[in-house]
Each structure stands twice: as structure tokens, then as C-alpha cells.
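Missing here is one protein chain; the remaining ones are kept as they sit in the complex.
The chains carry the letters A, B, C, D and E, assigned in the order they are written, with residues numbered from 1 in each.
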Amino acid sequence: MDSRLYMSSSPHIRSGVTTQRLMLDVIIALIPASFAGVYFFGLRAAVLIAVTVISCVGFEYLMRKVMKRNNTVGDLSAAVTGLLLALNVPPTLPLWMAVVGSFFAIVVVKQLFGGIGQNFVNPALAARAFLIISYGTRMTSWTPPLAKAAEIDAATFATPLGALKEGGQLPNLLDMFLGNIGGSMGETSALALIIGGMYLLIRGVISWHIPVVYIGTAGLLAWILGPNGLFTGEPLFHILAGGLMIGAIFMATDYTTSPMTTRGMVIYAAGCGILTILFRLYTNMPEGVSYAILLMNVAVPLIDRFTKPARFGGKAHV
Amino acid sequence: MFKDIVKPALVLVLVCAFITGALAYVNSVTETIIAENERVAEQESLKSVYSEADSFLEPKVAGALKSEGLEVSERIEKVYEAQKDGQTVGYVVAVSSGGYGGKIKMLVGIDNGLNIKGITITSHNETPGLGAKAADSPGFTDQFLGKAPEKSYNVVKRAPKDESEIQAITAATITSKAVTRGVDDAVALVRSMAGGV
Amino acid sequence: MAEKKKAVSVLLNGLINENPTFRLLLGMCPSLAVTTMAKNGLGMGAAATFVLVGSNLVISLIRKIVPDKVRIPAYITVIAGFTTMVQLLLAAFFPELNKQLGIYIPLIVVNCIIFARAEMFAQKNGPLLSVLDGIGMGAGFTLAITIIGSVREILGAGTWMGIPVTVDLFEPAIMFILPPGGFLAMGFLVALFNKLTSRKKKDKNECKTGCGMGCPGCSQAANGGEA
Amino acid sequence: MSILIPVAVISGLGLVFGLGLSYASKVFEVKVDERIAKVREMLPGANCGACGFSGCDGMAEAIVNEGVHPSRCPVGGIPVVNAIADFMGVDEGSIDVKVARVLCQGDCDNAVIKYDYVGIQDCHAANALASGMDACHYGCLGLGSCKKVCQFDAIVVENGLARIIPEKCTGCGNCVKECPKAIIALVPVLSGFTVKCSNHDKGAISRKNCKVGCIACQKCVKVCPESAITMNNNVAVIDPTKCVNCGECAAVCPQKCITNTIVKRSQLNVNTAVQ
Amino acid sequence: MKELFAILIGAMLVENFVLSKFLGICPFLGVSKKTSTALGMSGAVVFVLVLSQAVTWLTNEYLLKPNKLEYLQTIAFILVIAALVQFVETVLKKMIPSLYKALGVYLPLITTNCAVLGSALIFVERDYTFVESVVFGFAAGLGFTLALILFSGIRERLETADIPEAFKGMPITLIAASLVSITFVGFAGLIIS
Partner (left out) sequence: MSILNFKGGVHPPHTKNTMECATVSVGIPETVVIPMAQHIGAPCQTLVKKGDYVKVGQVIGNTEAFVSAPIHSSVSGTVTSVDERIITGSRPVVCVEIKPDGLQEVSEDIMPPVVDSRESFIKAVRDSGLTGLGGAGFPTHVKLNPPKDVKIDTLIINAAECEPYITSDYRECMENTGSIIEGINHVLKWTGIPRALIGIEDNKPQAIKKLSEAAASYGNITVHGLKTRYPQGAEKMLIKSLTGREVPPGKLPHDVSCLVMNVTSVSFIAEYLKTGMPLVKKRITVDGSAVKNPGNVYALIGTPVRNIIDFCGGFSAEPKKLIMGGPMMGVALYSADLPVMKYTNAILALDEKDGAIPDEYSCIRCGRCVKACPMNLLPYEIDRLVKAHLHDDLESLNIMDCMECGSCVFACPSKRLIVQSIRLGKDILRRASKK
């Protein structure tokens, strides 16, 4: 008993939850969606996932080295970003573009702002927006899922939302639920995404507020602002189409770029839902999830400021 | 009193007068050049869509055409008559059509036989690299050259199958449609005017 | 001798030490708005230099007779006069460029560089030095926005001065010629400029514009924003 | 003729505004004491608060409106004080230029450590845990709280001990207020010899906790020819007004806790350069 | 009414002055460090924009156009704006010192702010009516406010972020502005009907 004792401030124990474990859970939750992507779009999809994950992790490693900071590759957040980026782009995206996207996500959006926890917009989504703006052509040329490719001769293929906007044949809801439609590689299969979301809920990684309020608001608004007057919309179609599911379950819930309090989360998610539908219905773009979430990301500091929880025992004053 | 109020005012007046005088002088020099520039530019662009014509008459604005009892779409701005050897051989229609980033203004040259002679986009606010391709590279507008279809053009996203089909610029369907709509309107107008000639 | 030295240093000052764009961060709007192409940078730079030199000259001549109360309107009138002149001359002789630069030509009036130099330099110095300062600053501005324009044009359109340069290397990222790319390229260039010319200079409260307003809003005062 | 109209229009505008503005500035004139701005210009602008006012602005107002003496600002040093005193027409007064000094030599090699501290690197934080990790509870904790408040980068922490760089220190006293152990003192810039220890324990305990602690052996007190040294609760203290920098005390101290910190005048902060 | 609404939304979101038109960048970068100062500046900008749109429109319509002096727009507008701002400042200082304290410091900055002259030049370009140009000024001011307030929230967070040395200060602020600008691309092509 001659060695020195540790002294530290209380508390002296910590829960078993670690950042790394949380990120691992997100990766596990994304496995069904990744498999669905590979199943529907072929091995090319798997290659794309590998490229983004490896390049995100690689850039994270390099950037920490260059910045002379501790290495944070181990927290797996870069891997999550990489995986989500792959799931958010068309399966046919040229690989070098995927690497450019990873660079943007990790270096520009995340590490320049100090790394994990300090970026103010979602890295994967910002990278996706960057790619859309920069390489609009490549980012909006969709291929049909393998199962459909046989029936359709065209090389390009409309997503459900594209079809809605341009006029075209709308897929049936079951295909949309299963993922047998065109679109970004990870967004098509609502089933796989919901399975992942359930896992995250059960593990306590996310709370239900953001996904449920987001999807709920979007559905409600899609129903209200129907094409043939009020209350004639098809909420289910809008919920299953495009990136709403993956956005609501995996992207809007990103801790770093979403509000801290439950009240804030509800406001934020409702904002995401409203903007998503407004963008889908009233702008030239068929899809609005990315920009909706990014815009609400930007508003998070303000939301946080105005949703401070009521002080214990001080209902009257905040 | 003088020092506090009148003097500053006087100095300011002097500065203003001097500067404005200088400007007025510069203006008097450049005025004619600018006007001439504009005229030349206009003629040049008219020529570029209708190279066979040797002169163009003063344009008629949309309002005037309407009062002549013609069906004029809201996109039409004005119409020039194209003349060759003193004969009206066709028209150049100035159209302005709503695109992705705002109004796309263009000139469409059409002869009396409803052949499209040329199209130029004179101003637009489309995204560089996407919609702006309509103006930057001739590939898109060249599709229109030749006989206009009976009804209207169709924008498609694959290789066109016949004359009336126009292949959209990738990822810029909106721009493509806007331009096409403009051409359609110009053709419709010339059809009704040429019919009347 | 000393005179000469001073003149040279005034002339060079604007290029690096007090580069109006990268160091003083003045006139951000045109630096971002017109720099989608290197050519625009050159044109804008030349136009601004003309106004800068002209107004510096006139202001250094009339500085003694203009009372404080109407200083700002008087100076602005002078600057606006030169701007309008540029506008007219461009329209007459370079109609194409005039069209490209659009409303940013008349906006030279409010380009902070010009007003700041008028207040800080021409206000205090004789005509010769003022003209030199105008040339130096103008050159610095031109250089800077041409660089920004080049970067954005090459990355965003794959061309430089309109000449294709990267055809086979990569597909240009259009974002660079759009607003977000403007901010982004500017951010990286300022960081690079700081890195290359860093000389641990930490003069805190001093406002570098010298506009004399001591404004909290001024991005130049190091602790700007806090009244 | 074509020149007259534009000239008339714009000059008219100029006239209206010129008259309007001058008139308005007369009617709506608000008096401000220009001296405040001038004095503010002269102050160093460090906004360190050493004067006790809210930054240099507060000090400038106080100098002009309340007649506070400019020497309340330690940072600018003699040139600044003199300039402001001249401007305000007050007596230059005397200012004693001081620098801060850490009265402890207990670095990681000298001081005995009583526990392994795990936590926020801040002296107050460590001090809250059983008075910090040093066995001597008077000693420097070396976590640099003082360094964080020094605006002049005058403090370095080396090997678990804070040291003040006299050439940079302006004597603003912020570190003195910050140190949880209260072991930083402001001393006249020219006083060379200081007892760099603050341990009030008895000699035996002091010796156990630190290799270089003052053990109150009185040797220095006896040897000082000017009687400048007294014992204050088990630590020797040198009175700088009496000390002649002969160095006798340092020579006899068995614990080597009296040190010579004389700084060459030429190396001092320009502001504090002494006449 | 519909056109006015279109102008309102258009100027505020679609062609946001700061984020997509690059007007008024200096105050956007300079005064966005704290939400409270951002609010003050925004108030001043909205106020001056609305006022100056009205005054410059009248100047243009009744002074310049009848005399065919459109080429003097720049000089006349800037003169009007500078005088207006200075006048407002002088009056505020005396009459409502509290408001002056809140806005006053920002006013001089606004004279040399592209947004004010820019919106005047834009109404000329677009042939707006009096009401339209005032609404346009108001909307542009609101757009400026929106961008500034959102950005100030972000900058307060950046204050404690662990940013690489070379990027501290302006560079990271510009890159943050770039990211905010990306999010505003979402509004591009917003059709109001």
C-alpha cells in the first residue's frame, strides 16, 4: 500500500456506454439496409460502401495526424459517416466521386471544425449536398433495381419522387416498402431501415422523438397538401419514397447536429418534416430530405437556446 | 452660422457639381457609342438566328400584336420581321420563358415555312454546368433546327425517336422544358402570323 | 532617398502586407460574387483600381477643404463619380465584360476597400503617395480576386481564362462556381495566405481598416462584434 | 446645356443634404467629452482590468471624469502614465514598476507528491481535492491557472512549476488574484533576491515535503547586513526596500530557496523600462 | 398580393442576399459573433433598407427619370443613402438614445454596405413599383436577418470548437458560411404559386 492513490472528483464510476459502442450500434443497425442495397443493386453497391468507409476512415486518420491531434479513428464515427454516405448516393456513382465526397464530409465538414462532436452540419448529408450541387448529372442518374432491370430497357430509371414530379409510372407501395425501386442505395428499403431503427430504439441509442415526429409531420403535411386540394395527398407514398426513412431514422438523429432536449428535438423534427414536404412539392427538386435536415442542423444552436428545460422547482422562470 | 451650416453645404455642392460635370462630359462622349453598341449587338444576334435575312424591321411588341387580334402567349416579348431583298421571308421572335433560376430570354428565327432557322439564348440565370449548357453549347438548341412539328415539341430523357422529340440536357429537365416551351410559343405565333400574311 | 523608399513600400504594401482581400478582408462581396472566372477577377480588379486611384487622388487634393460634417457624403460622391465613369467607359468599350460584372460595377462605390483607403490613407497623405497607395491596393485586390477566380474556375469549370485545362483530369465540381464554393475557396485561400505569411502578429484591439469608425460590426477589428 | 441639368440635379441634392446634415448636427448635437476618447487612445488597450475598472474604456472615463490617477494602470508603464498625466495636466506622481514572482520552487523533482491527480488541468480543481497533489499544501500545483489568465503570455509552466518571465510581465496582478495557493507576489522589478518559498510549516515537516523549502533556520536573517530579512510564520521574507542585492543570504541558505532573479534593464518590457 | 408574396419569399429565401447574392457580406461576417449583436445589426439593416428603398425609388422616379439622367443613378442613390443614414443617426442619438445605443453603432457601417445600394440597383433593373421595391427591401432585410441570426448561433458554438490553428478566425468562419450557403441551395427553385 505504498503506491500513490488516485484522486479524482466524484463520481467515481461510469456507465458502460461509450462513444465507440454507440457508433458500433449504428453500424449494426445499418447492416440490413446495406444488405438490401447490395441485394437490389448488385455487388457494385458493396464496392461503393467499401470505398466510402475506407476513405472516410483514412481521411480521418490523416487529418488527425496533420492537425497533430489524438487519433479518433477508433471511435468509429468516421466509419458511420462513410457508411451513411454510401447509402445516400446512387449505386452507380463513380468511385472517385465517392472519395471526393468522403473528403468533403470528413475534412471540410468535420475535422476543420474540430472533429467529432463539433461539426454543425451532418457530414454525410453535407457531402451528399456537395455532390449533388457539383455533379448533379451523376447524382441524379438512377438505375433500376436488378429485379426490375430485366423488364425495363432504359439505362436510367426514375425514382418514385422523380416519377411523381415528371409524370411517370408510380411504383406500388409494396415494392416501395421492400425497396424494389430506384433511388440511393440505402434509402429504398423501408423494411430494412425500420429493422435498423428498432434496433437503435431498443439499444437506447436514439429516442423515438425525432423519427416519429419527422415522419409523422411529413406524412400529415403530404396528406394535407394533396395534388387535388386539401387532404387529398398520399401520406404513405411520401413516407416510403425517397430518403425520408433513412433521413428520419439515421441522419436527423445524429447527436452532434440535433438538439439536446426532447422539446428541441420535437421542434427540430417537425421542422424537418415540414421543409421536406415543402421542398418536394414546391421546388424544382424532386427530393428534399437532405436540404431539410441540413437547414434544421443550421438552426440547432438557436433551437437549443430557446428550448432550455424548465428549472427544477422553478416553473415560473426559466 | 456660416462656418457651421453654409460652408459644409457649399463644399458638398461644389464637389457634387464638379463631379457631375465631369460625368456629364464622359456621358456625352460615351452615350452615342453605347447606343451604337447596343444596336450592333441587337443586329448581330438577330443575324445569328436568321443569317439569310439582310435586314430586320423595327420590332412589334406583344401588346401591339395582341391588338392585331393574334393569339399571343405571355412568353412572347416582341417580333422582328426578317427581310431579304425587301421581302418578308420570316420572323425573329423574342421569347422569355421561366426556367430553373429565372427568366430565360431567347431569340428564335422562323421562316414563313415554319422552319426553325436558329435559336440563341440572350440572357439566363441557369446553373453553370447544368441548365447553362442550353446556352453554352449549341448541341441542345441545334435539335430544333429544321421543320417545326405539327403540334408541339416533346422533351424526353433518352435519344429522340423523331423530329418532334427533344432530348433533355441531363439533370436539367426544367431548363430544357422552358426553352422548348418558348420555341413552341414562337412557332405558334409565326404560324398564326404567317397564315395571315 | 527616404522618400523613394517610402513610395516603393507604399506601393508594395497592398500586395502582401496589407493585401486588402486576404489580409484586411475588405470588399468581400465583389471578391466572392464576381470570381466565378479568372477573367472577371481581372476586369473587376482593373475597374476597382481605376476608381481607387482616381478617388484617392481627388480626395487627397480636397481633404483640407472638406469639413467633417459632410466628409462622408463628399467622399462618397467622389467615389461614386469615378465608379459611374468606369461604368460608362466599360459599357462603351467593353460591353461584354460590363454584362458579366453586372451590378457589381456600380457596387464598387460601396466596396469597403475604396472607402477605407480614402479615409485611412488619402485623407492623411499627399496626392503622390495616395495615388501610389491606390495602385498598390488595386494591384493587391486584382491579384487576390484573380487568384480566387482562377481557383474557382479551374475547380468548378475545368477552364482557366476560358481555356479548358483539366479536361481529362477530373470532372469539375460545379459547386465552386456557385455561392457555397465562393465562401469555401475564400476560406481555404485566406487560411493558406495566413499560413504562408504568418508572422505571429497579434495586435489586438487595433482596427486595421483605419476607417476610424471603431465599429463593433467591423470584421477587421480583432475583437469585432463585441461592443 | 446638357451638362447643366445633371449638375443642377446632383448639386441640388448636395445642397439639400449639406444644409440638412449640418443643420441637423447642430440641432441634435450631443456633447461628449473628447478627452475620454483621447485618453482611451493612450491607454495600452489590453483590457486586463488590472486598474480595477471595466477595461481600458472604464479607466479612461474614470481618469477624465473622476480624476483617477493614470498610474492606476500598471500595464502601460512609465511612458504611458507620463503621457496621460501630461495630457490631463496632473502631477506625474511616482509609480513603482512591479513584476510578479512565484514564491515556490517545488517542481516535480523537488516537491513530494501525495497522490495521483486525475481530472481537469486547473489548479483550483486540484486544490479542491485535499488541497492538491503536492504534499506541501502551500506549494505551486503547476496546473497553470495563472498562465490562463495572463494576457501577456508572461507565464510558463515547466516541470510542474509556474515561472514568470519578467521581460514580459507587466505587473497587472491578474495571476496574483487567480492563484488558489496565493503564492504569486508582485515585487519591485529591480529587487533581485527573493525567498522562493511560501511554506509555513515547521522546518521538519517542510524538509519532509520538499527539497527546497524554507526550514526557518534563520541563517539568512543573521547574515543579512541590512537587516532586510525577517521571519514570518516560518518563512523568511526579504524587504525589497532594504535589500541591496548583496547576495549574502542566498549564499548561506542551506535549502537554496533564496534566488537571484535580477533582470538586465535592457531586457525588460519596453513599457516598464525604468528611468 | 401574390406578386408581393413572391417577392417576399424570393428575396428572403431563394435569392438570399448574403448566401446566394453576395451582398452585405462584410456585416454578415463581422457582426455575427454573438446573437445579441446580430439582432441589433439586423434591426438596423431592415430599418435602413426599407427607408432607403422608398427614398431612392422616389429619387429615381421623380428626379432622374424625367430628366433622362439614369446614368447618374449610382451617384444619386449613394448620396441619398449616405445622407439618410447620417441623418437617422444624428436624430436617434438625440431623440431616442436607448435605440441609438442599440442600433447606432451599426448605422455608419450600413452606408458602405452593398446590400442597401444593391437592392436599389435591383429594383431599377427589375422595374419594381414603389410598393414592390419597399417590400423587396423589407424582404431582403429579413433574409439578411435570417442568415445572420442562424449564423450567429453557429459561431457561438464555434467559439469553443477545437479548430486547427491556420483556420482559426476568418477562414473557418468563411467555411462555415459556405456550409450554411449549401443548405440554402435547398431553396433554389422554390416556386411560389
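Criterion: a contact is a pair of C-beta atoms (placed from the backbone, for glycine too) under 8 Å apart; a residue touches a chain by one contact, two chains touch by 3 or more.
All figures in this text were calculated on a predicted structure; none of them were measured in a lab.
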**Asked** Which displayed chains does the hidden chain touch?
**Response** A, D, E
**Asked** Which of these, D:L4, D:A37, D:C108 or D:A130, touches the one chain of the complex that we don't see?
**Response** D:A130
**Message:** Among A:G42, A:G58, A:G117 or A:G216, exactly one should touch the missing chain; which is it?
**Reply:** A:G117
**Request:** Since one chain isn't shown, list which residues of subunit A touch it in the complete complex.
**Result:** 1, 3, 5-15, 17-19, 21-22, 72, 75, 77, 114-118, 255-262, 308-315
**Missing-chain contacts mapped onto subunit E** = 159-160, 162
**Residues of subunit D in contact with the chain not shown** = 114-115, 118-120, 122, 124-125, 127-132, 137, 148, 180
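Throughout what follows, only the chains that are shown with their structure count from here on.
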**Item:** Remotest chain, subunit D as reference, centres from CA atoms
**Value:** B
**Complete:** argmin over chains of |mean CA - global mean CA| returns E
**Asked** When the centre of a chain is set as the mean of its C-alpha atoms, what distance in Å lies between subunit B and subunit D?
**Response** 72
**Request:** Take the average of all CA coordinates in subunit D, do the same for subunit E, and state the distance between these two points in whole angstrom.
**Result:** 44
**Contacts with 2+ other chains: residues of subunit C** = 69-70, 73, 77, 80-81, 84, 88, 172, 174-175, 178, 180, 184
**Prompt:** Which residues belonging to subunit A are in contact with no fewer than two other chains?
**Reply:** 108, 130, 133, 136, 284
**Complete:** The subunit D residues in contact with subunit B across the complex are 2-3, 6-7, 9-11, 13-15, 17-19, 21-23, 26
**Complete:** In their shared complex, subunit E is touched by residues of subunit A numbered 67, 69, 108-109, 111-115, 118, 120-121, 126, 129-130, 133, 275, 279, 282-285, 288, 290-292, 294-295, 297-302, 305
**subunit E - residues contacting subunit A, complex** = 35, 149-150, 153-154, 156-158, 161-164, 167, 172, 175-176, 179-180, 182-193
